[in-house]
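See structure below.
Only one protein chain is missing from this complex, and each of the others stays in its spot.
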Amino acid sequence: MIFWILIGLLTLVTVSVVVIPVFGNAKKLDSPLEYDKEIYKARLKEIEQERTLGTISEREYENSLAEEGKRLLMLASSDSNNDVAYKPTSQKSAVLGALFAAILVPLIALTAYFNLGAINTPDQPLQARLDADPRGQSLLVLLQRAENQLAKNPDDGRGWLIVAPVYMRMGRVQESITAYRNVIRILGPTPELQTSLGEAIAVAANGEIDKEALELFKKAADADPASLKPRFFMAIALNQSEEFEKAVPAWQNLIKNSPTDSPWLDVARQQLKLAQGKIGNNIPDAVSNAPVADSNAPGNPTAEDIEAAGQLSTDDRQSFINSMVERLSAELEENPQNKAGWQRIIRSYTVLGRKDEALAAIEKAMQVFEDDKNFMTELEQNKQALVN
Amino acid sequence: MIVELGHFTLILALALAAVQSILPIVGAKIGNVNLMRSANQTSMMMTVMIAFSFGALTWAYVNSDFSVLNVWQNSHSLQPLLYKYTSVWGNHEGSLLLWVLILAFFASLVTVFGRNLPPVLKANVLGVQAWILFAFLLFILFTSNPFERMPNAPLEGKDLNPILQDIGLAIHPPFLYLGYVGFSVTFSFAMAALISGRIDAAWARWVRPWTLIAWIFLTAGISMGSYWAYYELGWGGWWFWDPVENASFMPWLAGTALLHSALVMEKREALKIWTVLLAIVTFSMSLLGAFLVRSGVLTSVHAFATDPERGLFLLVILIAFIGGSLTLFVMRAGMLKTGGLFAPISREGALVLNNLFLSAALATVLFGTLYPLLLESVTGTKISVGAPFFNLTFGPLMLPLLFAVPFGPLLAWKRGDLYAAMSRLYLAAGAALLAVIITLAFTTDTPILAALVIGLAFWLMVGAFAEIATRTGLRKNGISKAFARARGLPGSIWGTAFAHFGLGVTLMGIVAVSVYEKEVIVSMNPGDSATISGYELTLKSIEPRRIANYTEDVLTFDVVSPSGEKFTMAPTKRFYTARQMPTTESAIYTSGFSQLYISLGEVTDNKTAIVRMWWKTQITLIWAGTIFMIFGGLLSLADRRLRVGAPKPAKTKKPSGRQQANA
Partner (left out) sequence: MTRKQKRLAGLGFIAAVLSGAVGLVLVGLRDEIVFFYTPTEIVEESKAAQGQRFRIGGLVKEDSLQKQGTTVSFIITDTNSDLTVNYTGILPDLFKEGQGVVAEGTMNSALVFVADTVLAKHDENYMPKEVTDSLKEQGYWQEDNKGS
């Protein structure tokens, strides 16, 4: 209601500001020449002043006076002094003008506002929203409040503990990792926290369990021999690194110790089967032997590639590896500076038994990295190994 | 509710602008005093309304009201308070609101200080000013509305572009706008003269102070912008001939020309038509600048967020105003009386020379800025016209002009004496020659041309005060008497001297830094040292730090100067979490007029940093010179004779009565 009163008031004030002066006391206008004369007088005064100050010479003074006089004459003889602008004013046109303004202002203002405005939407300053009654507030608001608390007191470990799983559920994994790290830093490590942090790190890496995560799971498992969750992730890690001989007993133990309603059982059985399948045909593997270094370089297999390779049949796998090598070789043609790529392709050719190609690749790499002594030695050794 | 009321008052301002676009001009046409006077009230009211609107938006920013789309897009609740304020104009919509606020503010200045303007002139000026306001209010409300709301307000904003979170940004755009928009007043005056077909004596007196005000702000804005780009972007450059920079430089060139031609017009009644044209061109350049920056037609390091629809709207405004004003100019210019003749060697002649070279330079910059756009739209070929082009075309046009600068003020009006002027410049010539000789003798790697330009800089700096030396009779009268007379000299003479002196100072800085600058790029680990221009820098540590809305790596350098002085410098690499955007904060150490400048490339694992160091010889002179120019402008403005508005006519009422008494 107040809003509408204010809108009305504003419109009214605006209209009256425009309209009232139009009905003011109409005066006859002075001719513009009168204004010119005022300026002429001011100029004469300045010229006098300049003379008394001595900044202009006597001759300049005379000249200036003559000049100013001439200018005034010119203005006086100017044609536009007696034109329409100096007729007495008419009241009728003023009324028309006022009417025009009185209609135009509210018309424009209200139509435009009804079309553009978010009518009567209240302000929502952040602090007020956060201070509002917590009941009936969304999770987001609560989270924001906790965050504000933490910004003020970043050593509040319990605060971090509250937000960490919330972040995780919201998919804000990086923030969850930070939160868990803070909890561990402040409250000290517990197996549960280590497991949760490890899990978050793994999720952030699209399921890839890296060194840090693995370390966390190991610690958690050591601290609590009965815990299953870290062991589950450790088994996954074994599958990922293709250490299937170790993976099979790990899965078997996990399944044995898990209560029958454990949510991970399905996955565990599946992974066990996969690992068992692998043990049978353990061929020398170009992919898994390769170092993980320099994953930024083009053509190096990504995590998905490796995973894909892991799931293929032997034949398919062979051709997959071939195609990957092909792709890598093409990439290297374009960007020969990729050192890790050369190491990888030479090793792949060697493992696949394509000796000539391996030698050719070594030659090429040697041309590119002439200046890199260490690498040259490495290449030389590879070459010797192949030739013998 | 505050936000919605702000929105509503902005719309009311549009309605007021519509009324003011029509009533006063009709009033002037039919001679109705009341209709003409209505412009006074409407323009004041408009200013109040837009100011309220601006206040409402500021309120929303300061209180992080994320239900306002614009606030959500450009601020963050954890921002320091200062940047919550500056965020208001750190984006397209908010900066436009500031732009219209300044437009309205200038219109109300005309009402306040223009009490002595002939009513017809004043009504037409305010009417034209309202056209501009109407166009921009329409633009802001329908394409760039800062008051757009969001149904489900988020809890955190997207943060202001980190590059803009800097004190330099806090002040430089408002100054630029005050400059751009200040020229709207001279434009309105030119249009008013064309509409009524009469150039009043008051016209000539008004145009110069207004140009001066706009020019001072624009100079300050460009200078600050240049310094901001220098230290914030971390590229160590102070001017890139980037289209957006050109967009601010072109009105400056035109405005500088206007400043000088208005002088001729005021004193000698000559160059009237040319001055009217320049006033139109100057504001057109401001509009063109706004269009180029915001329409997305060009690639620039400074481009704002862009949108084709806005571009089209702005193009329409641009064409309507530039086309309309030029058409009116062609139709009406003939009606304006031309002024007296003068000899080529005279003050007027010198000012015409100034205008000639400035206009030619303006044309080359304009061409260089627009050519890539034209070529692409015609042939589809994409090119970029960069610094080499502008250095080649702009430089040679500026040098003769700069050489001529000290002569100008020494020549008398109507007919000057070149020999007399030259004889007063002996000292300046001597200083210049000495500078050239010393430069060539004591440095080994200075190109001859650079040495000559250094000489030119000294010629400008010393020559700038030749007029004052002459006027005070320094040689004849001795120092104490000359000093007494110097104090009595009008401010505008001092203003000219300081502004021209500043030009020399800036030129000096430009040459010095282009010729003597040193640069080193190294990859450093903590403990490593590097040397540049005798400064020994050791990287002491790389430490991470967490602050409000960003995290940063702080690199601490222990520096030992050639004279053995020890101090530390700490450039940082920041990462703004909300935008996931890295920025570099360079570290600058000033020694005399020169600066040691450290910028950072990538910092890897808190171990290795790529460090770029410059020794910027005399670089601060570039900006110091502009401070002198601004100071000169202010002195000129303070000159009683130029004070805004004509002297009070006899009690405003009956000039005719007084006139008899006078006669």
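Going in written order, the chains are labelled A and B, and every chain counts its residues from 1.
Here is the rule we use: contacts are C-beta pairs under 8 Å (C-beta built on N, C-alpha and C of every residue); 3 or more make two chains touch, one makes a residue touch a chain.
Quick caveat: nothing in here was measured; it's all calculated off a predicted structure.
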Contacts of the hidden chain among displayed chains: A, B
Identified contact with the non-displayed chain, of B:P344, B:G534 or B:P562: B:P344
Residue among B:L78, B:V436, B:L539 or B:L600 touching the omitted chain: B:L600
Which residue of B:M1, B:M331, B:I383 or B:I479 touches the chain not shown here: B:I383
Among B:F357, B:Y516, B:Y535 or B:F628, the residue in touch with the chain that has been omitted: B:F357
Absent-chain contact - pick from B:P209, B:G368, B:G455 or B:G633: B:G368
In chain A, positions touching the absent partner: 296-298, 300, 334-335, 337-338
In chain B, positions touching the absent partner: 161, 163, 234, 296, 298-299, 301-303, 305, 343-344, 356-357, 360-361, 363-364, 367-368, 371, 381-386, 388-389, 392-393, 396-397, 521-523, 579-584, 599-602, 610, 612
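We adopt the following convention: only the chains that are shown with their structure count from here on.
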Between chain B and chain A, distance of the C-alpha-averaged centres to the nearest whole Å: 33
List of chain A residues in touch with chain B within their complex: 2-3, 6-7, 10-11, 14, 17-18, 20-24, 26-30, 32, 34-42, 45-46, 50, 53-55, 60, 63, 67, 71-72, 74-75, 78, 80, 84-90, 93-94, 97, 100-101, 104-109, 112-113, 116-127, 129, 140-141, 143-144, 151
Chain B residues touching chain A - in the complex, by the definition given at the top: 1-5, 7-9, 11-12, 14-16, 18-19, 22-23, 26-35, 37-38, 40-42, 45, 49, 60, 63-67, 77-78, 116-121, 141-142, 145, 147-149, 153, 155-156, 196-198, 200-202, 205, 268-269, 337, 412-414, 471, 485, 488-490, 493, 641, 646-650, 655-656, 659, 662
